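All protein chains of the complex are present and in place, except for one that has been dropped.
This part shows subunit A:
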Amino acid sequence: MRIELAAIGHQFADQWLFQGLSLTFEADRLYALVGPSGSGKSTLLSIIASMISPTEGSITFERVDEVFWVFQTANGVPARSAADHVALPLLAQGMDRTVADPIAHDILHRFGLGATADRPFKSLSGGEAQRLMLARAMARDPQCLLIDEPTAQLDRTSAASVTTTLINLRSSSRITIVATHDQSVIDACDSVIDLTPQT
């Protein structure tokens, strides 16, 4: 399970965000994608997610069928419970509700959200909502997980709670890449990829 970027470059208008970028991502590792705002972190994630194709260079996936994206803004169904959010990807895999619900509760506990299981999404705090997005991604269990600035819109305490849950996402069957400029998130990762432009 690998993703290889070979001499990737991307250009918007006549500005190159990065050029000649060669990287290898492997399973069971947490990658931090760092750099100031506007340095191209989200753009690189979009390239890995095949949402856009790079201006130059190539990207190859080895035994990676699914790239799943967790956005900076938590998006849930306001009226549905936290547990329902986590259960949906399990139901989509063909599980019965009676099987999916206990697993969903289990995942919520691991993400410190046990107490919120039956609360509607709209009642969750920003940190809880963002952790719920990570818990849901966990239930989806994709081979590649892209997380874009999970703590950017949170206060310090909420951000810390999200950071501690990130560690849960590491898996021997998953490549995890987090775009961030939050030092505590960076500290939690195994490798750091810096997109800061060299001038």
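One rule holds in what follows: contacts are C-beta pairs under 8 Å (C-beta built on N, C-alpha and C of every residue); 3 or more make two chains touch, one makes a residue touch a chain; residues count from 1.
Convention: contacts and distances are computed from a predicted model.
Asker: What name does the UniProt record list for the absent chain among "histidine kinase", "Ferredoxin", "Fe-S cluster assembly ATPase SufC" or "FtsX-like permease family protein"?
Answerer: "FtsX-like permease family protein"
Asker: Can you work out which residue in A:7, A:92, A:115 or A:167 touches the chain that's missing from view?
Answerer: Hidden-chain contact among the options goes to A:92.
Asker: Using the touch definition up top, pick the residue from A:22, A:60 or A:75 that touches the left-out chain.
Answerer: A:75
Asker: Can you list, in ascending order, the subunit A residues touching the missing chain?
Answerer: 42, 46, 49, 51, 68-69, 71-73, 75, 77-81, 84, 88-89, 91-97, 100, 120, 136, 140, 148-149, 152
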